[in-house]
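Omission of a single protein chain aside, the complex is shown with its protein chains in their original locations.
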Amino acid sequence: MAHPDTTYERQHPAFYAVIFTLVFMSVGPIALMFINSFKLDVDIISGTTGLLFLPTIQNYETALCDILPYELDHLDYCSLKFGGAFINSIIITLISTVLTLIIGCMAAYALVRFRFMGRDTVSGTTLMVRMVPPAVLLVPVFGLWNNEFCIGRETWVGEIIRDTFGGRGDVCLAGTHSGIILVYIAMNLPFVIWILQSFIVQVPRQLEEAARMDGAGSFQVFFKVVLPLIKPGLAAAAIFTFRIAWNEYLLASALSDRDTKTVPILIVNNMSEFNVEWGVIMATGMLLAIPPIIFTLFASRQIITGMTAGAVKG
Amino acid sequence: MLATQAFASPYDAYKGTTLVVNFPAHPHYNAVMKILPEFTKETGIEVEVDQLPYLKMRERQTLELGQDEGDYDLIAYVVFSKADYVYADQLENLARYFMNPKLADPNYDADDLIDGYVYNIGFAGGNKGYLEGKTGSLFGVPYGSETSILGYRKDIFDKHGLKVPTNYDELLETACKIPQLEPGMGGLSSRAASGHHASHAFLLHLAPLGGRIFDDQWNPIINNAEGIKAANALKTIVDCGPKGAATFGFGEALGSFLNGDTAMFLDTTVVAGQINDPKKSKVVGKVGWAMHPMGVRRGSQTGGFGIGIPKNAANKEAAFLLMQWLTSKKGDKLVALAGGNPSRFSTHDDADVNKKFPHMRTFGEALKHADPDWRPIIPVWGKINADIGTSLSKVLTEGLDTKVALDGVAERTRKIMQEAGYYTWQ
Partner (left out) sequence: MSYSTINRLTPYIFLAPALVIMVIALLYPLGYMVFGSFRDWDPSQSIGETSFIGLGNYISLWNDPNFHESLIVTLKFAITVVFVEMIVGVGLALLLDRNLRGMSVLRTMFILPMMIAPVVVGLIWRYMYHPSIGIFNQTLEKIGLGSVDWLGQHALLSVIIADIWQWTPFIFILSLAALQSLPRSALEAARIDGASGWQQIIYIKIPLMMPVLIVTCLLRLIDAFKVLEVILVMTEGGPGLSTEILALRISRTATEFRELGVAAAMSNYLLMLLLILTIIMLAFNKLQEMKAERQRRAVEAEKG
């Protein structure tokens, strides 16, 4: 890690040229999207790559038409319900991130600090399921969530749900926010458990024992002593969980219905064959990319810590 | 409800109902979105639209129609979904509704609907199981009727004294002459991307050139001389097309024509609205329209969508009222004026519509020659279609031999048909 107070040795200017080129290469495409999101389609298609154009926020207005307080002159009707999808994405991502962290943290603590029957099995299984690709989960999750994980609408729970939330047919996990949240938690847990284990190991046992001497129970020790000490690990785990849940497309598209679509689904749908409206697509892409970009700019240290911890430990 | 209101209009009993409908993201249905508020104003029935890309729409419908109670009251379906849905008993037979005096509007004039489309999109159970005929009946109404038509750049054709092609030889010759006359310009932009696009482009040429996928006994004949000729025609068109043509989807093919990179466009009529929209097109006013060139016969495509009522819908009667309103003379004209594709003869001849869209009469003429059997509409078609698309894409980009590719398709198709039980009676 770089130390803030290191004095830099003089280096050959060629190195700076290399660094500059690399930064340009990794940021360039994103910057291109950013610029194009402020162009009208006519400007994009005519291919003036330069910066000489009249910036417009029309693409963003089109994308967010369903939550803007005013009517738009350039649209006959609002087709892209981006605002709603954005809200769905936020709900799903936040809830799944918070739950994954709490549950994952507890599990990681148990695996590190206790010796108990089945520990190795649990630990090994957790490691193995980390490699399961979302595409592999597609078929079973689709089948289960739509057909098996259902409450009949005649049962009293089903009736209560239908009376409160409306909708038709049996109450199934598919099409609900909870259905998607459940998959995301499950997908992220193995990684979070793994990464947090490496942070919990570093918490000095003496601190925990001292707290226990003062009469704290296991749960108090966990919440009052351990959790505050592994904050950097939690931050890293939070960002990675957020990233997966926020960006995921495949499972969400199989499980969501018209009211629970997330932003990535909308973007893919909007690349439909009849009108590839580049400007609007770039604007939606930009809106989806903003939260991860903010995280990267403000928490790159945590991300790198998380990456190294996650990889080095296997 | 008060008695005085109850008799005021046939819609009153359904006032306040909210219909959930599933429409594709497609220019015609974008036009429909503009006229729906009119329906709500007139009838008091609210409509909530779930608009999806059409392949996505089919996935969603497969799921929804399979449940005991589905979300959708009315669906738009692609022609080739008809077979699946009717066969799985998921669509309402419309006879019950057209017989119901409280629902059916006596002024509907069903005879005004274009025959080929009613048979192609709405009928099932007749000849070959999927066409009109003595045993057939109606499960949907065509809405958003498309056929293929040739768009050409009048300015380019005038400049070089080119003749608008009327048959396939002229078409191919002109398509390949243009890149020489106008360097950088492609001849004809066609879709060609792997999968559905390539298959569609091939079928577009297969029917006029005299080919078919199956003979009357369901034996695949896609690899006969006509089939090979159609595939070669597609290859020639792509080779003489704009750069990158081999990977064009519909959007890219149209985009290239709109941008002035191509001199001709042979595909669905649905594009007319965009070609005349200065926000999207650089060729406004420069495009002329002609009939799909003839091969050994006239056989332009029948495509587009139909609307039907799912068996598991909650508000079937109100859904029928919406369907009837949309496809009525009034609704058809409204949607045509909003930029949609009308499905009635009268709308194509309508003075107001022609004033706004002068090409409408030519389109009406083309629709009369539309071939309802240009592709089979059977439940296993999706798989065969994907195979044709993949194989032809290999012909276009990897230089696979046409004959080899089509022989392969025929062989695999026979296996699929065998498994599906089409040879039981042989």
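Chains: A and B, in written order; residue numbering restarts at 1 for each.
Note that in this section a contact is a pair of C-beta atoms (placed from the backbone, for glycine too) under 8 Å apart; a residue touches a chain by one contact, two chains touch by 3 or more.
Since the model is a prediction, treat every value here as computed from it, not as a measurement.
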Residue of A:L72, A:I91, A:L229 or A:I303 touching the missing chain in the full complex: A:I303
From A:T56, A:S79 or A:N147, residue that would touch the chain that is not displayed: A:N147
On subunit B, residues whose C-beta touches the chain left out of the figure: 55, 59, 62-63, 65-66, 88, 193-195, 242-244, 246-247, 252, 256, 259, 261, 382-383, 386, 390, 393-394, 396-398
Just checking the interface: what residues of subunit A touch the absent partner chain? 1-2, 6-9, 11, 15-16, 18-20, 22-23, 25-27, 29-30, 32-33, 36, 44-45, 47, 49, 102-104, 106-107, 109-111, 113-114, 116, 119, 122, 125-144, 147-148, 182-183, 185-187, 189-190, 193, 218, 222, 243, 246-247, 249-250, 254, 264, 267-268, 271, 278, 281-282, 285, 288-289, 292-293, 295-297, 300, 303-304, 307-308, 311-312, 314
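Here is the rule we use: only the chains that are shown with their structure count from here on.
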Any idea how many Å lie between the Cα centroids of subunit A and subunit B? 39
Contacting residues of subunit B [partner subunit A, same complex]: 25-27, 30, 33-34, 50-54, 56, 60, 63, 67-71, 197, 249-252, 254-255, 259, 270, 274, 279-280, 312, 314
Which part of subunit A faces subunit B closely enough to touch in the complex? 41-42, 45, 76-77, 79, 146, 153, 167-170, 257-258, 269-270, 272-276
